Structures are given as structure tokens and as C-alpha cells.
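This report concerns only the one structure given below.
Excerpt of the complex: some chains, original placement.
Letters A, B, C and D mark the chains in the order given here, with residues in each chain numbered from 1 onward.
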Amino acid sequence: MSSLEKRLAAEKRFKFYGMFAMTLSLFFVLILMYKIFSTGSGAFVRTTINADVYFDPNFIEVSSNSSKKEIMKASYVDLADQVINQNHPGLDEENFIKVREMYTRKFDYQLRDYIANNPNVIGKTVNLDISASSDLDQIVKGNYPRNVPEAQRKINDYQLSILDSLDSKGKMSKTFNFWFFTNGDSRDPETAGILGALMGSFYALLICFSFAFPIGLLASVYLEEFVKPGKITDIIEVNINNLAAVPSIVYGLLGLGMLIGVFGMPYQVPLVGGLVLGFMTLPTIIIASRASLRGVPPSIREGALAVGATKMQTVFHHVIPLSLPGTLTGTIIGMAQALGETAPLLLVGMVAFVMEIPGGAFDPATGLPSQIYLWSESAERGFLEKTSAGIMLLLSFLIIMNTVAVLVRRKLEVKW
Amino acid sequence: MVDQNSNYALQTSEVYVHYGKKMAINNVALNFPKNEVTSLIGPSGCGKSTFLRCLNRMNDVIDICNVKGKFLLNGNVDIYSPDIQVETLREKVGMVFQKPNPFPKTIYENVAYGPKIHGIASSQNELDEIVKDSLHRAGLYEEVKDRMDDIATGLSGGQQQRLCIARAIAIRPEIILMDEPCSALDPIATAKIEDLINELKENYTIIIVTHSMSQASRVSSKTAFFHLGNLVEYGETGKIFTKPDKEQTNDYITGRFG
Amino acid sequence: MLYLSLVFVFILSYSFYFYGKKRALSLKFKKNENLSSLPDYYGYYVVLLVFFPAIIIWFFLLIFKSNFQEMFVMSPVLFPDVATWSSGKFGLIMNKISNLSIIVNLPEIDLTVGDKSILKMASESEIIAAKNLANFDKIYGWSNLTLFIILPVLLGFLATKSISGKLNAQPIVEKIISYVIKGSSYIAIFITFGIFFSLVFEAINFFRYVNFMDFFFNTAWNPNRAFVINASEGFDQEALKEAFGFVPLLTGTLLIASVAMLVAVPLGLLTAIYLAEYASSKVRDIAKPIIEILAGIPTVVYGFFAALSLAPFIKDVGEGVGLPVSAESALAAGLAMGVMIIPFVSSLSDDVIKAVPQSLREGSYAIGATKSETIKKVILPAALAGIMGSFLLAISRAIGETMIVVMAASLRANLTFNPLEPATTITTQIVTSLIGDVEFDNPKTLVAFALGLTLFVMTLILNIAAITIVKKYREKYE
Amino acid sequence: RDQINIVGSSTVYPYGTVNAQRLGESGFKTPTYNPIGTGGGMKAFCAGVGVEFPDITGASRPMKAKEAKLCLEAGVTNVIEVMWANDGITFSHSNEAEPFSLTREEIFTAMAAKVVVDGEVVENPYQTWNEINPSLPAYKIEVLVAPPTSGTRDAFDGKVMEAGCTLEAVTGSDDGCTDYREDGKIIEMGENDTLIVQKLVEDPERFGYFGYSYLKDNGDKLQPSTVEGVVPSAESIATYEYPMARPLFIYLKADHIGVVPGIQEFAQMMVSDEAIGDNGYLTKIGAAPMVPDLINRVRNVTDSLDAMGFDIAACAEKKHPLKDAGYAFSSGLCK
């Protein structure tokens, strides 16, 4: 009996280990999430300064019946200066510059967009929340301390006093930073957004998926179902396992040397980035897919063959559907890795400052991880929270991707 | 020697089968007359399944299995010739396996699969009809008619076996190979299958592996007795069970074997 | 446009499948013809006859568009000396013209500053060429579209008409599909060759500077010693000898990867077992994708985590018990990396464990085995090949990771097996060498290729060894 | 292609991108910038003329003769060198700690593998700063350094380690001047300055070196040491009075001007008063302007697109118009 007790204790222990391992893994996710969220949440709000804006026709080159194109092309720098003068009466030239620095540099763009959306506002006064500059924003959010000597601050004492007086008048507030979701990269942290990188990653992953998934699936089917084990399979198998171990940066070299160098594909574009990521993901998918193909019992194949299905039909109708969940897991993980990789993108030019939002797989673009990497390298304090927010967005992207795959996977999973 | 006799649905000779180095069938020659039922009997492990699986080239899928010999379908088609399309062969030579192996799909799809890929039905209605008819003949229809969309692996052992029979007859093969089709069936279901066999033999040729002597004598006109990979005796069922030529056969059927 | 036409190809192929199959079936049922193939195959037959030409046309139009443009635009009439231009110059002018072609017909108001700036710098003939190009593009677009729609549709109908009972579609289709499938797996070989060729030339260059033996057997890695003495003498040969010793990188890689695997294998495998065998399907449905997130968190995050949270923690603990721990340690990097690769083990193993047939579990339970015994003795052996695959992927990922190592374990090559000391890995050195400010043909940069190639060959040898061993133990089960 | 493609140094990246953004605001397409390092940038830049190659490369050091050769071989014969500002390398630590005032010799003595003690070359024995100079605080010696392939490291080695080297006097050669000690006191980090800053904050006794812009943005956390008594500032860097200063460059591919719109405008903006004037947008983020005659010279270059004597063929032969002009950086040109 004591042997049974031992066995049961072993059973309990084993189950506990399993549970412990799972909990620990989940706990790691939690910690990392916490790390990211605690610094990143700030990026979703931005500090604004409330001002009455008089859309003075004297300072605006366009009129209420100008076309949208004209409105978008005109300059609003003077109007912006005028607004600041009105909001802070009696500034001399030197102080004006200091106060101007408290507002976002793209203030005039904000005004422009407002006019473009409400053309008949010209000549009227509107109360607007104007975005503050990132330096001010960081002070207000407490990410940059106020109490260090003036020389070590980007916001000087005079600006601080203005800030305090604005604050006491209740003119400082915070709004949701939708720019973060609609803008491309920018070197002004307050206007920097993730959309460009998001689209870049989206196109790259689309290419990666369209390349790696079908080819990975077919290759594993070939190896598991169609060739008799022998020299060729061995060569390919060794090859694939070896490719899995090739560091991602080397795939970057491949992209640079072959795709760009030999095939003359363009630099910096998601097409090449996606292909390189696809090369990288391919072995992961193949290895996972082969493992799950192997799990399909031979009796299923025999059943299909016996009713006169061809090998091809047997594989495509019965074997692949049963192995798809495993293939999908490999794809999820491979794509997750691809989504998080910077190194190979660096060499094919997809780690870059790109402001314009790419419209397709042939436009210059950067990817989410590249963007995060670039922001994390930027000296400006405002990019610190952007980095974390970028990571949050990347994770959301990942979660959406995973959810889709998990839903598909669950649909395909047959219990038997 | 194979003679080109078209009274035979299948003719085999000089059949040798090896699993790797292990010999499983040793120089067997056996012909199967058209529209008759032939039973293969013999002790477990003697090579009945192996031999049966040669007849629709099912052994092709086992890597280590090596089949040699002559196999003629309808007196003229060499089923192991490279020109032969193994799928057409298998469409003509249907099979029910010893261990039921339904697809992990719905009951309906299990039966409809064959007709679908062979384009046997010209319309959905016709397909439904085929499925229903096949299940009916296999004696399963009543039990599953409300569960057509359940996964087939949730059926009981005997139900799975009948489903596999339904699946095999749904494509209307010329020859049906059955590897112990009634092993998991109760007497009534067995009787139904035997009725089915009797009905089918009007148009089809049937080869059945069975352990039940009584079944063999009930359904088959010819019987072949295997032992240790050898064909010991072949002949009219009646004769085999009453006065076999060989000692071994006699021992086996009287249960004095081994 | 480009994408739309691609979608069009797919829709077209899809509908032709049904069309072809229907035709085959009608032959069989209405005309009572004997089909020599399964009806599906006639559908596929038509699809292939539609799909491949359409795709080929698509690529053709895509790739050769610029050639057509050039043929049309760069006439010697406008540019008399065009024949003498270098291809670079030709490309530049062509680019300029295509930039111009977008704007030449725009009204003044629509021009941006950038547009004006190229207009200002354009010559008369370039502007004419640009106008030609704009016209050409219009015609080309339309003719493409018609070509693109008409040809595949026509082909499709012809192919469908050609279906007869005698046509044996199956071997044709299967042959094509099997070529596609075969091709897919050969891509892996092409990629391998691609990688090999991307590395080998520069690696050879490296070995022109540094002796083979020195590279593989030296125990000191200090690329900084590789400096130029003066212009005529080139590199200081003595110093070069000592600069690039591969050994400490190898030990560093092994050290960090082992730490990572020590974390990931037990945690991942146990998690997989728990998810597949113990957890309710609800828990599994939720926990599995959450854990998979670990694989997608950008490595910068792990890097910061390892460098700023883990490493100091390890240091404090270490100093607490009186061990000398450096603030940058292989342990910190390995731990973080281990966490990162957990899902490679857990998710993939979970799948293969799930795929083990239920009847095997029942067989074991029926003997009175506990769950854990069943798992250890029956399920894991049956799933072994797949689990090994997951380990393989995990360790590959660990070897390929750089950011975490740079941030948490420093870049110091250190010949040690003590995880409490700093260390660096081969891949990390590859990345650092590649993206520095040093000129391209300096051994400091070239060593990246040599390292890449060495790693490549090393893993190749390991894989060949692995496959020989695994082949002996492969078990097939029903 | 109507969008400028810039590649090159990650040190120039913050400036180049701010400038790119301004160019974008003025009506051009905003250029892209790939920070693949000076060396990688040169390689890509010199790969050829044509739309598939970059238009501009940023460099944290002058083009080398070898690179010029590469350019020439690929047919890139018209290159315009724009030296547009200076950068200072600061030797900093947490501002929680006591300020340091160092000489280059002291830095060398703290960091070098071998140093001179009592007229003999020995393995570096020093554990704390006050062992080197009793007036320094008794902090442990620990310095975070950039990887050997980084330009910052190169510059630091040249400007500090070699300049402060005491070995030469004993051994007669400068062998080993740039060898860092290998007893764990010198920690090689990647080019991740943000991380270095955080590590310095974590352990106030540690030092690190990096570009001046990092210091500017992390004034609340870090303080620079004075070197030879000079505080790093825009002025002291511009005049090279601060010994750890270096020039920054961009190189334009002249053949691309007029094809890809905005190349010239980009360069003009970069050297305009608004950018590198006293309150310029590049100055504010840490670029130190140049002395007036150099500024005038470079503005002349960008306006007239006349390379003013910079010729890639000559550069390949290590000739440069400013080589003998006597600037602190002159000797590094076209080396």
C-alpha cells in the first residue's frame, strides 16, 4: 500500500508541478504586461492647454469657401502665433519664444485640420484644447522632475511659472491622444504615432503569412506523406532543422544579399521584409506541422484510400484538416516571433524613420518592433512612454492575431 | 498459373508478402469466382488480413510491407502494373477493415465521402439517398437517423463497424473485401450483414475474412484456409467443412488445433 | 489595382473549379460517358489552366511594366545619347520622368513644393517624355485589365470545353500539384543555399585577414585589437591573431542557451502537460494563447526586464549569500530568454500531446496507472518526436536571440561556465559587428559573416548527428 | 521614387530625422532614414548610382579612403561632403553622485588594460578612483562602454585613450593604448544608450560615455565630468576646447539631385541658421555648431552644389582640401 501512496503522492506532485509551471508562465506574462502598462499608459493621453481661438480672417490665407485642398495647403503659422499672443497677452519677443515652446510645434497643423473640418469657423471664436509640447507634457505627467536645477531642464523657470498660472486658471487638461493611433512617426513625441509602423507590420506579416503558411504546410505534407524516407527527406529535414537555428539577422543578410542584391527588389519595403520574415518563419511552421501530421493515425488514411480516394485527396481531405490545429500553433508562434523581430528588418531597411503611412507592400515602411526600437533609442523623454505604448499596441496586434488563429484552431479541433 | 478466365473476378498466384524480413504470405495462389462469396479462414496471425489487403493494394501504404505476385482483375487487369490507377482499383475493390476506422467527421460525411469524390451522385438529393440507402443496408440507419451530424467516433464499436460497411458499399464496388465485418456485432446485426452479403453477391464478388465457421458456411460458397502464411486448402465451403482434404484443415475446423 | 487583380484571379479560379466539375458530372450523368478520372479532378484541371496562366500574366505585367515603359519613353529622338548612359543614369532619368509624369498634367494649385522643385530641374525633353509616359500608363492600365480578364476566362472556357471522358485529368493535376508540393519543400534548400552564399564570400574575405586556426582555437575575443598600424603595413598581424578567438563566444552561447533551456524545457513541458492533460478546456483555451504572448513580446522588453529587474535582483541575492555576482550576468540573460521561449515548448508540445489517441490513455488507465504514470510512460514516448521538434525550435530561438544578451549579459566575451559572470553569444557579436560604424572591409565587420557561417555549419553538423540518432528511435503508432 | 532615402550613422539619426521632418513640412515628401551605422551606410551609399541606392548617408566620422574607393568603383563619382555640426562625447555618471573632474590621463589610467606604475608597465591595479587621484571620490571603477564597432567608441579611443596614454613614454609604441582592462571593470554594452542611462542611474558609481544629446535629454539623471577642466557645452565643443569633440557629416549623391526632389533642400536646411544657429532646432537637441568659417564654407557648398575641393577620387588617395587646414579633426579626413 505504501507504494500506492507513493504513487499517488507522485501523481499529486506531478500535477502540482504542471499547475505551478503554468501559473509561473502566466505570472511571467503578467509581470511583463505590468511593466509595459505602467510606463505606457501615459502615452494615451496628452496634455492640452485650453485657449479661445479667434480664427482671425486677417491671419488666414483662405476663406470659408475655399476648397479643402486650398485649406490644406495654406500656412497657419501666423494664426498660431496670434492665438498664443491672445492667450498670453503682453509677451515680449523673447518670452514669446519661450511660451511658444510650451505648445506643440505642430500647433498650426492642428488649427489647419480644425478649419478643414469646419470651414465656416473663420471669423469666429472657438474654445479649443491645444496640445502642449512634449517637454511640457512630460513635466505635467511627472515623468521629468521639476525640482532639478534649471539648467538641467528643458522647461525653464519662466515656463514653469506660466504653466502654474495656466494650471491655476484651470486651463490645463488632458485629452485622449488619438494622434498616437492616426499618425506616422514623428520626431516630436507629442505628435508621434504608431499607424505607419502598424501598417508596415501588417503588410509585412501578410506577405510573411502568404509565403510561409502555404509553403510550410505543403512542404511538411510532402515530407510526411509523399516521399518515402530516404536520402532526399533526410537532406531536406536536416536543412529545415538547420534553418530553424539560423539567427534572424542572417535572414536579414539573405534578404539584403539575395532579394535586394540579386533579384533587385526595392529596399525598405514590406514586401522584402515580409519575405525575409517568411523565410524565418518557414522552418517553425514546417516543424510544427510535421509533428502534427505524424499524429494523424494511419487508419484514417487507410479508410480514405480504401474508398478509392487518391493519395492527394486523402491528404487534403482528411490528413491536413486533422493536422491543421498543430500547424496553426506553429504559425501563431512563428508569426508572433516574426512580429517581434527587429534584426532582419534592420538589414533590409525596415528599421527607419518613416513618417508617411505606407499604402501597400511596395511603399517604404517601418515595422512595429523597429518603431519601438527606434523610440527606445531616442533621447527625448517623451518617447519613453511611446515605447511602452508601442509595445502595448504590438501586443494588442498579436492578441488579435492570436485570437483569430485560436478561434480557427478551436473550430478545427476534433475530439476523437 | 493464372489462366485468363473471366469467370474469375480476381486471380492471384505466386503471392509472397514480407513485413521487412518477416514473411507473412508464402506462395499463395487463389482465384475468386465472380458473384460468389469466398471466405478466408485460419488462425489469428496466419496472414488473412495481409492477403486481403493485397487485393486492393492497401499494403502499399505500409512502408515495410513488400508484396510480390500476380494479381489479375477480371481476367485482364494486372492490379500491380504501373499503369493501373490505384484509386480506380480501390473504387472497384472496396474494403471494410478489421478495426473500424471511421473518419472523425459526421456520420453523414463518412458515408457521403466516397460517392462525393467519385461523383456518383448527380445531385444533393441523390447523395442523401445513397447515404440513407447504404446506412440502411448496413443495418445502422434506424439507430443513427437522428444523429447524422454527430461525429462518427462517438458511435459504439458495433455501430462504427456497420458505418464502415456502409461507407464501403456506398461507392458500389465490384468486389468487396471484408475483414471480419461482424466481429463486433450481435447476432441480429450479424444476420443483417449476412443478408446484405447474400443480397450483394447477386451483383458483386465478396471476399470475407471470418473467424466464425458457421458464418463462413452460411454465407460463402468457397472457402480458403490459411495457416502460417500458407494456403493450406481451398474448395467448396461445404466440402471444406465436412470432409477437408488436409489433416490441418480438419484439425482447425474441429477445433483440435495447436 | 495590383491586389484587386490578384483577388480576381482567385475568385475566377474558384468559380472555374465548379464549372469544370459540373461539366464533368454532366458528361457522366447526362451523356453517360465514362470518366477516366474522379470528377473533382476536372474541376482542378480547369483551375490550374486558369490559375497558372493568370498568375504568370500577373507577374509578367508586374515585373515587365517598367521595361515596357522604358521602351516606350526613352526614345533616342528625345534623348539622342541614351545609348551611352550607364544603367544607373538610365534608371535615374527614368525615375525622374515617372515622377514628372504624375505631375505634368496637374494644375498649378495641386503642385507641392517638391513637385515644383523637380519640375524646375527638368529639361524640355524630359517633360515631353513624362507626358508620353502618362499616356502610356493609361493605355497600359486598360490593356492590362482586358488582357487580364479576357485571357484567363477564355482559357477557362476552352479548358472546360476540352473536358471529355477520355481526358485523364487526374495524372495531370496530381503531377502539377505534386510539383508544387515538391517545390515547396525544395524552397528550404534554396534558402539554405541563399544563406550560404550570402555569407561565404565575406567570410572568405575575413579569413584572408585572420588565420583559420587562430579564429577557431583562440580563447580571447577582443576585436578592438584589430587596428591598422599604418597605411602601407595594413593590420598588425600579431594583434589580429589575438583579436578574434571564437572559443569564448561558443562557450558563452552554450552557457546562455543552456540556462534558457533549463528554464524553458521544464516549465514549457510541464505547462504543456498540464494544459493538455489536466486543465479543463476552458483553462486551456484561455491560458494557451496568453502564454503564446510570451513569444511575441519584443525582445527589447525582455532586455530591459533582464537588465534592470532580473540582473540587480540576482546580484542582490548573490551578494546576500556571499557569491560574487556581476551586475551583467549570463544568468539574467538566460532566464529572460528562457521565459521568452516557453511557448515554443508549451504550445507545440501541447498540440502533439493532445494528438495522442485517446485509446492509449484508456489502455493505461485501465491497468490502474495514474495520470502522471500514463503521461510519463505512454503519452510522452508516443509524442516524443513532436516534443523534440519543439525543443529544437526553442533552442534555435535561444541561439538566435541578441537583444536580451546585449542588454543583460553585456558584450564581453568571457571564457567561463559560471553563469554569474558576463558573457556574450555568437549571434550577438554578429549583430554588433554588422551595424557598427566601422568600414565594411574591416575584419571587425567581416567577422560577422565568418561567425554566421561557422554557426551555420556547426548547427548543420549537429542536425546531421541528430537525425542519425533520431532515426533509430522513431516509433510509429496507430 | 520621389522620397529621399537616407542611411547611415545612428548618431546622426536624431538630427537627420528632425531635419527630414522639417523638409517634409515644407512640402516635400518626408525622407526616410535607416540607422544602419556609418560603415553600413557607406557601403549602401557607395554601392552605385540609381534609384535603388540611397541618396544621402549620415556619418559620425569622415569618409575613409577605402570607402571612397568603393564609391569610385561603383561609379559614384559625384559626392558632396557636408560637414554640418559637431558632437561631444561626454563621460558621465548619475547626478546623485559627486561630480568628477578628470583628465584624459586619469580616464586612461582607470580604463586601460596596462598602465604605468612607477615607470613600469603593469596590469591595471586600480580598484577605485581615489587610488588614481586622491582628490577623486573613492568610487569603484566601473565604466560602461560601447561595442568595438561603434563610432563613438572609436572616437573615444582616439580622443581619450590614445591622448591620455602613458604607455608610449615607456614602451615607445602606442600598442595597447586602446586596450580596455578585462577584469570586469569595463563593461561592454550594446549601442543602447537608453539602457546605459538607466544602468548609470541604478548604480551611481558607474560611468558611461555617449553623445552630447543624451546628456541634454537626461539632465535630470546624469552629469558630465569635466575633462581637463572643460565642461562639455555647445561652445566648448564647437571650438574643440572640450577635447572629446568630433565632427558630424552627411554625404550627398550629386547625381541624384534633381531626380529625387529635395536633396539639396535637405542639405541647405540642415546647415541653415534655423537648424544649427544658436537656438536652432538641431542645436537644441544636442548638435554643437561649427566655427563660423566652416559654417560659411558648408553653406556655400550646399547652395552652389560645388563640392569645394572635396573629390571622391582624391579622397580615395587620402587627400582632402581641409586636411592641412589645422582643425582638430583634420587628420581624420579621408584617412
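Just so we're on the same page, contacts are C-beta pairs under 8 Å (C-beta built on N, C-alpha and C of every residue); 3 or more make two chains touch, one makes a residue touch a chain.
Computed from a predicted structure; not experimentally measured.
S.K.: Give the stoichiometry of the complete complex as a formula in the chain labels shown, bearing in mind that each kind of chain is drawn only once.
M.R.: Every kind of chain, counted over the complete complex, yields A x1, B x2, C x1, D x1.
Just so we're on the same page, only the chains that are shown with their structure count from here on.
S.K.: When the contacting C-beta pairs are counted for A-C and for C-D, which pair yields the higher total?
M.R.: Taking the two pairs in turn, the one with more contacts turns out to be A-C.
S.K.: Between chain C and chain D, what is the separation of their C-alpha centroids in Å?
M.R.: 35
S.K.: Quick check: what residues of chain A touch more than one other chain, meaning two or more?
M.R.: Correct list: 229, 298-299, 308, 310, 313, 346-347, 376, 416.
S.K.: Mind pulling the residue numbers of chain B that touch at least two other chains?
M.R.: 87, 117-118, in rising order.
S.K.: Across the complex, what residues on chain D touch chain C?
M.R.: For chain D paired with chain C, touching residues are 1-2, 9, 11, 26-29, 36-40, 42-43, 48-53, 59-61, 64, 66-67, 70, 75, 147-154, 157, 175, 178-180, 182, 184, 186-192, 195, 198-199, 202-203, 255-262, 265, 318.
S.K.: Which positions of chain C touch chain B when the two form their complex?
M.R.: Per the stated touch rule, the residues are 21, 24-25, 28-29, 35, 38-40, 170.
S.K.: So in the complex, the part of chain A that touches chain D is made up of which residues?
M.R.: Listed in rising order, the residues are 97, 144-145, 148, 151-154, 186-188, 260, 264, 266-268, 346-347, 349, 351-356, 364, 374, 376-381, 384.
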